[in-house]
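What you see is part of a larger complex, with each chain still in position.
Chain naming follows the written order as A, B, C and D, and within any one chain the residues start at number 1.
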């Protein structure tokens, strides 16, 4: 971010889609979209590190013990030239002062714990606040919903309340929409489910929507009928990304994707190319980054950046 | 709406029924009742688009992909000369600035999600606020209740609280009253059920009441006895509309109807004529509009307007 | 109510029992006690119309369709010279301005819905607020409790909170105490149950207590022992009324009775005579009024007034 | 209470144990400890009348109908020279003005209702507030907890909140600690249970703790081991009282006892002597007072006072 930040035409166009938001929120969206190597392109790569809550520290970091240190992630995100760094309260508190202003940050405001059984009642605990995000200098809050879980209505109501407060304070709102509960395992990443979850996030007023890459499976019988009758193209990953973007107000909302369980580098790169091709706005990539040796991760992130820049 | 808005006698008469409301709320009711081709007649056609929450985007819009764009609905409602446009938070945020002042808007403040099972516990999530409605320039809030569901008491208590706040801020309150839970499937549209649901909305202090068109079935044994004993006329659609209007304080509250599953144009028109004949105040028509090709929908809406104008 | 309202000695004596209440609340109690044909006698007849919530409009008003109009009830209560008119929010809003100052009004602040099963969990929804009562010019709020229901503790806690707010605003608090749940059907009107329910209302700080007329049945074994051992006279309706009044702080609180299912006029009159004889403070009479043709109802109310005046 | 109230040395010593309380709370504790025939001795007799909530009016007062009148209890407590009078909201409101300043009063702020089944889920409703206590001129609030009930955590959390508010307003906090739920019937008055319940009240920050007189039964196996291993003396009523006082911060908190089911006068007197001998601070005595003829009750109270004065 230079002293004279000139907003690119691409980003200006994106910001114009957020016509009901206050200047503060637009400024924070611009901060994320103008930061790092992808600044100004309308694409983003965000590093999220909240797996300590979900899987515990050993399962997350034993493979790469340097990653037990919250500052490791700040540094990697900054040096790799990513768009933003997202983490829960304690992780951000540990480095927010050292790295103040060095990269846009996102306070992940609710978290899941795998120590307790979830199933159809899957829920998360609210573990941060808008006030925390403000005092830590964050640009956005992140909130997860589980459409399909028996806790859905409560999660949406909490999101509504927190998002209203965040918007009034000039923060951006990023919604992680992960369908689960009351559906088959395959249904969680079915194209109709992913699109439904993304659309719910858009309807809730999210500025940036984060979903998993969808498969070509169709979970819901009524939806399947419509998809087939109206020949919705879900044949390729890029086509499916395009459909998800379409369901997010025909591209008026930013949509980023996580790579799911894909582990080999080629898979990660193929995913990114499909996202780019389908008109998605980028990747949220966590475990695939910090669970690799640092040099390898940096190399991978650089390649991803180049893919989104259209260079690879 | 001309620069000098002269309120018609018909609308003045309607407004006089809202004698306990503040001038702000009366002004917003007047905005809805004076807007569009039906302005001044005491009739309304409202376009509601919240099916993305209830059925997901594919089942709602795959048939007409242009409708994935929130601005599509704003434009259709404005160009068709409808009375108001109702939608959830994200949908309104996407166009509220572009179309500021162009048509009265209604923020749908709670929403259902079909990803989770409902049955007797059917409930909705609160997904918007009075503050949202005010900042987006809305004239009214919309709230759904499910009389008969095990969640009824809680839904009424939330409505009470939100309606009190809305009225204090000069907004109008529109209640979608959909009976369900603890009754037969036919009972949901039984005339006694629909009338009960409409009456509850009136008792809760709703300004405009939205119900489904009732059948001539009678669900409740005690009610059936009274309807038969006192020869309530429920023999025709118009007669049933008249009865529902009667149960809304003998016409002192505005009542609009949705067409249910009717799909062919003739059915839609017949419904509207019955509503007009029975003294109803108009239609809320969503899927029957946006799931048709635009030209066809515009034609249909024009015909409906003419029906309510008494021209067809 | 004349311009110079001179409070009768009887009413002054009653007001002196409310020694911990603020002048505003005493003034509102005085308004009710000095209004109508029974003004100044210490007796009251109150017209309550909330059956639309509990039974729906058809079961309540199909027998007398004029009663679908909220203004019908205002007019009847005023013309009959009753003491006050009680109704839920929507009903009062419809006429509060037209009839401002013409009769003391009571906002019924919670309501039951028979569309949902009750049984031992019987509960009501809060459907109005103290703020509503104030803006509508009411003299009192009305609140129902179901002692014996599994919802009892919650209902009492809500009453506590609302009553505290009402008293601080100078309103009177009227408690409808209807025992139900965890008892036999006969037990709901057993003399020990009714007395217990009335006493709970008094302990909660109610100004006026409304119960059903009790039978001579004794529900609770421990209570039965005491009633028999100490020869409590429950042999006649008047004796039972006297006992209930005694349990309301030995007559320091106003107690009014509903007639239950009695339908023929003679039964209604006999009840009123028993209430008068037993020292009760009057009747709350709803369905027995508005479900009769207006002329017949007016005649009945006039007779009741004369009974309470001691003329019949 | 004379015009120049000179606090006795005994009471000064007791007050010094409440070193974290504000002067207002100390003043209210002093009012209770300096009032009546036991004023200045460090002993108290408190009259509580909340049985109307718990057992209903007939089971409580039919034996002595004069006691239906709330003023009866005020008068008895004052004339007998007791230390304080405790009752629920409605009871205090009925006489708080007439007897303003005549005796310290305690607003019982939660209440149980025997109409609903309790068992392991035993709970009470909050029926009064700190604001009520202040406007009625009370010196303290009274709150019941049921350690052992499934509702324990909630009851403690409510107590915490109300006690914090009361202390900030200069009121004293009296906790009725009645173990029940998840234990045997004998366990409710077992010495280890009673001591545990009393200790919880002390830990919660109660100023005065009220428990039942304990038996020599030991309920909990782990506790039993400790009591036996360390030879805790629980052989006599006085020894057990001494142990309970010890568990209340070694006598730094005031502890009063209720007599349980004891009915004959000799039993009541023996209990009082044991309490005195064991270092307890007095009795809370309700049913044993108001269920006797007034003269007999006055005589009994006079004897109890003399016992606590060491004269009998």
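Structural remarks
Everything below uses one rule, namely that a residue touches a chain if its C-beta (ideal position, glycine included) is under 8 Å from a C-beta of that chain, and two chains touch if they have at least 3 such contacts.
Keep in mind that this is a model prediction, so the values were computed, not measured.
Within the whole complex of this structure, the shared sequence is present as 5 copies, and 4 of these are drawn in position.
The rule is short, and it goes like this: only the chains that are shown with their structure count from here on.
For the self-contact between chain B and chain C, the two sides draw on mostly distinct residue numbers; the shared fraction is below half. A rotation of 145 degrees, rounded to a multiple of 5, brings the CA atoms of chain B into register with those of chain D. With centres set at the average Cα position, the gap from chain C to chain D is 36 Å. Looking at chain D, no residue sits in touch with two or more other chains.
Viewed as a contact network, the protein chains form an open path, each link joining two chains that touch. Touching pairs of chains, sorted by label, consist of A-B, B-C, C-D.
Interface residues of chain C facing chain B in the complex, by the touch rule stated above, are 50, 52-53, 55-59, 61-63, 65, 68-70, 88-98, 111, 113, 115-117, 123-129, 131-132, 135-136.
Residue ranges on chain B touching chain C, taken from their complex, read 17-21, 147-150, 152-154, 156-157, 160, 164, 179, 181-183, 192-193, 195-196, 199-200, 202-206, 220, 222-223, 226-227, 229-230, 232, 246-247, 249-250, 252-253.
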